[in-house]
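Only one protein chain is missing; all other protein chains are in place.
Each chain carries a letter (A and B) given by its place in the written order, and its residues are counted from 1.
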Amino acid sequence: MAEPVFSLRTSGRLRRRQMVNRLMGALALGAALLAVSVLAIVVISVASRGVSALNLDFFTKNAAQGFNPTGGGIRFAIVGTVVIVGIATLMALPLGVLIAIYVSDLASPRLARITRLALDVTNGIPTIVIGIFVYTMVVATHGQSALAGSLALAIIMVPLIARATEEVLLLVPNSQREASLALGVSRWRTTLSVVVPSALGGILTGTTLAIARAAGETAPLLFLTSLGTSASADSNPLHPLQTMTLAIFQYFELPGFEAKAWAAAFTLMCFVLVTSLGAKLAMARYRKKLGG
Amino acid sequence: MEVIKTKIDLGRERLPTGEQEAVFEARDVSVYYGDQRAIDKVNIDIYRRLITAIIGPSGCGKSTFIRTLNRMTDLVPSARLTGELRYRGIDLYGPGVDAVEVRRRIGMVFQKPNPFPKSIYDNVAYGLRILGMKKDLDERVEKALHSAALWDEVKDRLKDSALGLSGGQQQRLCIARAIAVEPEVILLDEPASALDPIATSAIEDLMHDLKRDYTIVIVTHNMQQAARVADMTAFFGLNVTPEGSREGILVEYDKTEKIFTNPSDKRTEGYVTGRFG
Partner (left out) sequence: MEISHANKRPDFKRTRSLIDRIGDPVLKAITFIAAALAVTVLVLIAYELIKGSRLAFRHFGLGFLTSQVWDDIHGQFGALSLIFGTVVTAVLAILIAAPLAIAIALFLTELAPKPVRALLGALVEMLASIPSVVLGLWGILVLGPFVKNQLEPLLGSALGFLPFFRGAHSTSGILTAVLILTIMVVPIIASVTRELFTTVPPELREGALALGATRWEMVRGVLLPAARPGILAAVALGFGRAVGEAIAVAMVIGGQIGIHWSLFAFGDTLAAQNALQYNGADTNLQISSLVYLAAILLVISLAVNIGAQLLIRPIDLRPRRQRIALDRALEAEGVSAD
């Protein structure tokens, strides 16, 4: 057999090119590992400092008064977060879904584009600016309240819910709409009884993501509820209620409150990470189901 | 109830044999999408309780035409219809005619089975519930499934998701869903094109049964299918305008037998003998 006149092995210039290739691959791997390690370091260091301060009292008791104010728990902040985020969700969910229906099923292409742009731009506004907006519009004249905080969070949540909902509404195949319309069902009933129910899973996960995001917000609440005044320990939305995030922000510079800050941070982080991860996984599965 | 009465009326008044009543009368019907004409001046009478097949090459506007019959074309904002299209004497596109009401009476089944992601039962019950035909819901659902020759296969799993059915079963479910609301006409837009031969023949058998109660219009690209099921066949052809755009025209319309054995138009003959298209 004759010797082959060429070789398929790497040599010379190709070897250099492959080394560059491998180097770049290694750098990309390094970047990914770095990001994951930072996540691990943050989570582990918050957890290791936070867990030790956790006990039942922390969740079930309000802040202690008097001689030992570092004692007690953050029940009032948990209640406040639930109330403020809950009301914000009640405002943002219907609005977001309605906007999504408009954009995906009813609007002319031009108005749909304008609405989408408005949502995306609102989503990009720094949250503290939204806080200041609600401050000048509501709080400056009516004083602080949990409701003002809910309003700011709702403004943040609407674009998130609307965009997520729109995405799943558009995944509902048009053949479903046609099937219903061909039965002599009017458009609006088709939308409400076929399109929206098909997209329900996506709407719920989108809303869950928005809730996780809102629960972790501090900046938009700064001037609106509780900070600078004494927080109410009740659950009346007209009172300035405390939230988990505001509590952490206040505790971190008070001597003696560090352990509580860590415990609150750990609790909040767990809630936000678990819900947003769960919602994202559910969303991915849902998208596959509808899209496939 | 008005709906039921209509049904009984239909049963009673058959015209004397030999003389068929035209359900649809199309006069110079043209459809435009924006500036482009999709079909040009179609004149056709579609007869009651017959199966009328529409055949023709791709792009000849046969889907567009069948969609004009229940005003599904309304869903395309740029679509425009000229000429006159009468349904039992009423101008379908006349003033005051409600497209939703039109579609209630003239049902449609699509190319790809499109059951809702609901249970088998809820798929059939969907239209009934929304249209307020809630009395005897169970019986109506069962009757529709019987009529669609699906009852025996699904009676034990009515609560299961419709998406678990085979393609052919899904398509028959879609037919059941359409006939549950008691339409007068059923339009079938290539109902078997996504199905295997066995499922296809089940659908064809079903059409024969449905013919007793309904006027059926079917678009198909399968000539054998048209020859097997249709009483009347309309052949749509492609016309290339001097400007180079393609539009559909009705070339020939006659008894199916005539179309397939002795067509009067050369173009029809070419198509059915497989010389072009």
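Here is the rule we go by: a contact is a pair of C-beta atoms (placed from the backbone, for glycine too) under 8 Å apart; a residue touches a chain by one contact, two chains touch by 3 or more.
Here the structure is a predicted model, which means the values were calculated and not measured.
Undergrad: Please give every residue of subunit B in contact with the chain that is not shown.
TA: The missing chain touches subunit B at positions 2, 6, 9-10, 13, 21-22, 31, 33-34, 36, 38, 45, 58-64, 67, 72-73, 75-79, 87-90, 96-98, 100-102, 104-105, 132, 184, 219.
Undergrad: Which subunit A residues would touch the chain omitted from the figure, given the whole complex?
TA: So the residues of subunit A touching the missing chain come out as 17-18, 20-21, 24-25, 27-32, 34-36, 38-39, 41-42, 45-46, 49, 94-95, 98-99, 101-103, 106-107, 111, 114-115, 117-122, 124-130, 132-133, 136-137, 155, 158-159, 162, 167, 170-171, 173-174, 177-178, 186-189, 191-192, 212-213, 215-219, 222-223, 227-228, 245, 248-249, 252, 258, 261-262, 265, 268-269, 272-273, 276-277, 280-281, 284, 291.
By our rule, only the chains that are shown with their structure count from here on.
Undergrad: Can you give the whole-Å distance between the Cα centres of subunit A and subunit B?
TA: Computed value for the inter-centroid distance: 48 Å.
Undergrad: For the complex, which residues does subunit B have touching subunit A?
TA: Within the complex, subunit B contacts subunit A at residues 70, 72, 75, 100-105, 107-110, 112, 114-117, 126-127, 130-131, 174, 177-178, 181, 183.
Undergrad: Okay, in this complex, where on subunit A does subunit B touch?
TA: Residues of subunit A touching subunit B: 173, 175-176, 178-187, 189, 193-194, 198.
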